[in-house]
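I have a structure here, written as structure tokens, and I will follow up with some questions on it.
Only one protein chain is missing from this complex, and each of the others stays in its spot.
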Amino acid sequence: MPIRATVWGENIHEQEEKAVSDNYPEGMHGQIAKLLREDSNITTSTVTLQDPEHGLTEKKLAETDVLLWWGHAGHKLVADEIVDRVAKRVWEGMGLIVLHSGHESKIFQKLMGESARLNWREAGERERIWVVTPGHPITKGLPAYFELETEEMYGEPFAVPEPLETIFISWFQGGEVFRSGLTYRRGAGNIFYFRPGHETYPTYHDKTVGQVLRNAVNWAYSGEKHPQLGKSQNTPIEKSLEPITERGPKLASHQAATSAK
Amino acid sequence: MPIRATVWGENIHEQEEKAVSDNYPEGMHGQIAKLLREDSNITTSTVTLQDPEHGLTEKKLAETDVLLWWGHAGHKLVADEIVDRVAKRVWEGMGLIVLHSGHESKIFQKLMGESARLNWREAGERERIWVVTPGHPITKGLPAYFELETEEMYGEPFAVPEPLETIFISWFQGGEVFRSGLTYRRGAGNIFYFRPGHETYPTYHDKTVGQVLRNAVNWAYSGEKHPQLGKSQNTPIEKSLEPITERGPKLASHQAATSAK
Amino acid sequence: MPIRATVWGENIHEQEEKAVSDNYPEGMHGQIAKLLREDSNITTSTVTLQDPEHGLTEKKLAETDVLLWWGHAGHKLVADEIVDRVAKRVWEGMGLIVLHSGHESKIFQKLMGESARLNWREAGERERIWVVTPGHPITKGLPAYFELETEEMYGEPFAVPEPLETIFISWFQGGEVFRSGLTYRRGAGNIFYFRPGHETYPTYHDKTVGQVLRNAVNWAYSGEKHPQLGKSQNTPIEKSLEPITERGPKLASHQAATSAK
Partner (left out) sequence: MPIRATVWGENIHEQEEKAVSDNYPEGMHGQIAKLLREDSNITTSTVTLQDPEHGLTEKKLAETDVLLWWGHAGHKLVADEIVDRVAKRVWEGMGLIVLHSGHESKIFQKLMGESARLNWREAGERERIWVVTPGHPITKGLPAYFELETEEMYGEPFAVPEPLETIFISWFQGGEVFRSGLTYRRGAGNIFYFRPGHETYPTYHDKTVGQVLRNAVNWAYSGEKHPQLGKSQNTPIEKSLEPITERGPKLASHQAATSAK
């Protein structure tokens, strides 16, 4: 059964900026989905900020194995309720791939527990992306490094938690470095942050970038659902795995107090 | 200069439950602060949910090196604005020690990016806490294990990110296990989660628990402030560290779009 | 193309101890291979300590995608040269699954950089193994916990590096806990340590144990070869990616000194 990838696009600059619509006539989400379809094991659909519920209905999320997220200008326009819904689905086991300026999206900040801030410069400078974990599923088939001739610079410190694995590190022409590929798990969900992707540059037309995205979708896919990870559960004394006898003072209000759990 | 520790207590069950006020006549926050003061390098103060701004004013947080957090019944009563303020201060470099039922506090969930759920049982059963990282500052001077004869059970899976280090693992009489001591960093702030501390049991009268808390305060202290970690910054082309020339199409709206950063 | 798993068995107690040969008439390696073959995507072969080069010839290792290792009484009988060969193949990308008493094998100690010591007791006590990472490929399809009614106890502290991920934690009847499933990467090779498997108990007849081993083989497989990870490489000035000019004093002996690299 193929992996069901949903590409979420903010779809603002595609409407407002000629440089972007010239670059991505089908929208950035459209172009990203196209890259994914080169893998016959991935089926794709796209949704945008402008769709009802930003396209991220309960039904849509239930049918999504891996969600890709590109946003920039409209982070604040994403409803908190939808952000919470996406987070819950990640905890349950949906994969999430956050792209470029998505680092400051509400969903990424929520899952990281940090500001995810960084230093940046839009100068069309050269970026050279080095593979630091050969043998990782996300770097499968990649060369030792690849270059994007014109990209926006992101520089350290990147305010994110220590990752499970640092996959890529970028060299920038202007003198900065950046951890451009990082993996995390939150609940049962795999998360990959991938740095490149400024909307005025041809990044999502690059073959190696396409390979990374397809690898990442395959890596992030778990195919399992663990809804229990959203909520604490009482394990009653009479069902304890080893025989125990209740002891000590008990909280009178415990029932009420823990009903929030 | 001593470490300034602030103990935040929810202070609800101390008012409402005789079992708790008998156990901790000075409040749980009062008793925790008392344990900390056995280290002459730590000065303490206490604040509670009922104080204006829950006692966590900008001024108070600025004067706090390490914050300890005990809450249970009133997680939802903590204002979101205060939670955001505490998180920002952690990112800046304040240490945070989250105790027991604080695992479902807003601040811990926010910093973890997960539900922090678990399984639980209030039966006064035996807990045996094993040191898994001898040599770590938090386990300094501890025996190979220590026991709490009556404690609430918390069982895996504990829905938190893979920690920097697993410090303690608990064995429970009823058959469960739990990662009872975990370290994290968020921004420049060190975070330690420590499991024991049910309000009806004498946990904060235990000598070894006191030692752990004092060790943890010393470990979490950084003494530095990094306010820049809360916000992205533009690095202008004309100030780039290596000479570069601007290239490629530029986002017309970039100024506006990134003003949110 | 199926995954080629090789099971390495020490094959000593099977020859010398009736309790073990009664339990595993085809040898422990034979029984482990049998469990793996329930996955049609895995092909298996077995080799033992007594084979020429312990069965781990260059050819055999080149044709092995994932190696499983069970040893106990004969760790010191394994030739250092073969240990180095296996390590090199792991760095290159071969998966390695180390079982039970293999924790003190030369190959595991070498890859961990630690003693991998622990506390132990052979008493046929109950072990309850808890899943702490639901959604991980190694825990796919598993229940929240599973029990082995009679097992050897291993207790913390387990002297191994902080893992990439803690997959399982065991509860023991006698009062100990243990991190029973741990993942690592060394070079391009994935490593999984799985605790259960004392030779006098029926552990490798257990259905859930079989599922874990099959999951682990699928997880550890990378299908790539990265021989360059064994050796440093000079990147000559005239081939540098960005134009640079040689500056400063140069080491006269550099050629000779670095030939060891």
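All chains are identified by letter, namely A, B and C, in their written order; residue positions are counted from 1 within each chain.
By our rule, a contact is a pair of C-beta atoms (placed from the backbone, for glycine too) under 8 Å apart; a residue touches a chain by one contact, two chains touch by 3 or more.
Please read all numbers here as calculations on a predicted model, not as lab measurements.
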Absent chain's touching partners (shown only) are A, B, C
Which of these touches the unseen chain: B:G55, B:G93 or B:G181?
-> B:G93
Among C:R37, C:R117 or C:K207, which residue is in contact with the omitted chain in the full complex?
-> C:R117
Interface with the undisplayed chain - residues on chain B = 93, 128, 133-137, 140, 145, 164-165, 173, 185, 187-190, 222, 224, 226, 228-229, 241
Considering the whole complex rather than only what is displayed, give the residues of chain C touching the chain that is not shown.
-> 13, 16-17, 19-20, 23, 72-73, 75-76, 87, 91, 104, 110-115, 117-125, 150, 153, 155, 157, 159, 161-162, 164, 173-176, 184-187, 198-201, 228-237, 240-242, 244-254, 256-258, 260-261
Note that chain A touches the absent chain at residues 128, 130-134, 144, 155-158, 162, 164-166, 169-172, 175-177, 179
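Here is the rule we use: only the chains that are shown with their structure count from here on.
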So that we know how the chains sit together, what is the shape of their touch graph: line, ring, star, complete or other?
-> complete
If you average the C-alpha positions per chain, which one ends up nearest the average over all of them?
-> A
For chain A, residues contacting two or more additional chains = 164, 185, 187, 228-229, 241
